[in-house]
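Note that one protein chain is taken out, while the other chains of the complex remain in position.
Labels run A and B following the written order; every chain starts at residue 1.
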Amino acid sequence: MSNVIQYIIDGIALGAVYALAAVGIALIFGVLRLVNFAYGELITIAAYVLAVTSNWWLPLSLLAAVASSVALAVLTDRVAFKRLREAPPATTLVATFALSFALEAVWRLVFGVNGRSADVLGALNTTAISGAIDVRWVTIVEVVVGAALLSAIAIFLRRSTIGLQMRAAASDIRTARTLGVRADRVILSAFVLSGVLAAVVAMLLTAGSPLVTPTLGLEVTTFALVGVVVGGMDNLVTATLGGFVVGFVNAVLGDALGADLRVFLSSFTYLAVILVLLLRPGGLFASRRATGAERV
Amino acid sequence: MSEVATAVGLAVEGLEVAYGPVTVVRDLTLNVEPGEVVALVGANGAGKTTTLSAIMGLVPAKAGAIRLGDRSIAGFRPERVARAGIALVPEGRHLFPAMTVEENLKLGTIGRRSDDGLAEDRAWVEELFPAVRDFSGRRAGDLSGGQQQQVAIARALLARPDVLLLDEPSLGLAPKTVESVFEALTEIRRRGVTVLLVEQRAQLAIGFCDRTYVMAAGELRLTLTPKDAGDSARIVAAYFGS
Partner (left out) sequence: MSRARTAAIQLLGPIALIVIVGLLGSASSGAHQIDFVNALVQTTIVIGMYIFIGNSGVISFGHISFVAIGAFVAGVLTIPSVVKPTLLPALFPLLANHSVSPFASLLIAAGAGALFALVIGAPLMRLGGLAAGIGTLAVLEITHNLLRYWEKIGPGARTLSLVPTTTTMRVATIGAVVSAVVAYGYQRTRAGRLLRATREDPAAAAGAGVRIHGQRLGAFVLSGAVAGLAGGLLVHALGSITTEQVYLDLTFVTLAMLVVGGMNSLWGAVVGALLISFLDTYLGYAENGLDLGLFRVNLPDGLSTVILGAIMLAILVLRPSGLTGGREFRIPGLRRRATPAQPDAEEEDGGAAPAAETSA
């Protein structure tokens, strides 16, 4: 029994982190129809900034991390994506790859291949509860921060004017613009918000394991992106749930599989992904009402 | 909205629109005087919707001038056109289906130049379209076609536009509902809003509007007034004639 509780706690914690990454990806996709593989680099830069500033006053270090990923998010849009608004989907997809590839090389160049330690929130990596179940502080923080931030985003999108405009743009940017919604401003907001989320993801990840490598963000992004598609990417809520589920399943399988099978963890996860895609191509959580309701 | 006719007109001159190599609208000149209700009719593919899209800045015009009052708005992006004072009710209505009616209406106010008089405008559209009030908490996508059309027009009016572009408001609606839409149009006209209406039902449009332009193959073919409403032969000839 305590095993199951342990699995669930770990699953919720990792699910929360992936859900945050998934929101960041789904926000950009919603507004721009852009599948941004380079999203991972926003996480990576924030993690490196945490590493570099690990001897600063903590709030300043966290702030610097947020600033770096927001700046990079906006910069990538200005330099690359803005010019590709009308390009075929394959081109924009590969462009986000190319960007990710180049940035990864930059991280190698600047920070070396062996990784840096971002021990800013290391204090969280200690046991909070021990006994039948083990809970580290970072697990608690992941759950709390994840829930709080997701709620904050939900409130922001529902209650604020710019949030309302972002949802409208994500649903139908053409119509939104004819109502006076400024596309540039909405897109900028989406990139800023996705940058903030990336920084938070970086904080949570480095709190759990402080080693920052050049591919840190890419790994998370791949899983989160899978989650977004599995959940249903046309809708922020379903996309977020998808990210959560992928994180949850990953953590639970990681705990539950025996040592000899654990190495095949990603095979199990991706097999589940394929099954979901085949059985529910519109997404695991997409309502029948939502699919096909809108004309293209 | 004050009843004082500080209405603003819309003028299009020499408009040309092409999708790739295909010219869809050529040398189109039309004029909607301040406070007028003018219709654009024609067969499918005549270029009516494209004309509205070009005015709205949704598709680029290859040539031509577009003026709102005495201000040129050619080349403006859609959001700027909206904020300049033109509102579009697109064909198929294009509400945000997953959002509530209330949220859809709130988005209608984004393009307002001032929030003065918002409460009055709101009261007015609710009077005009009771569905807006009755279903304000419902998902827009769950409403019937007629109710959606009402919400779409209400949303556009809340921007307090000088010019309202209406694309096929009667499409797919029951006759009774169509009637109510046109009754609302009468009210809208009384408020001094200039209207450019695209309509498939030519007879209806010609009888209702101050003037009706007939479009075919991307060009204006004919201008009709309400007294021509019975002259089917002329209308048919303009629709299908060379």
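As a convention for this text, contacts are C-beta pairs under 8 Å (C-beta built on N, C-alpha and C of every residue); 3 or more make two chains touch, one makes a residue touch a chain.
Note that this is a predicted model, so its numbers are computed, not measured.
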Residue, one of A:Leu60, A:Ala87 or A:Ala128, that touches the chain absent here: A:Ala87
Touching residue (missing chain; options B:Gly20, B:Gly137 or B:Pro175): B:Gly20
Absent-chain interface as seen on chain A, which is shown: 35, 80, 83-84, 86-91, 93-95, 97-99, 101-106, 108-109, 222, 225-226, 229-230, 233, 263-267, 270-271, 273-274, 277-278, 281
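Just so we're on the same page, only the chains that are shown with their structure count from here on.
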In the complex, chain B residues that touch chain A: 56, 58, 77-79, 81-83, 87-88, 90, 92, 94, 96-99, 103, 106-108, 110-112, 141, 155, 159
Touching residues (chain side chain A, partner chain B) in the complex: 161, 164-165, 167-168, 171-172, 174-183, 235, 289-290, 293-295
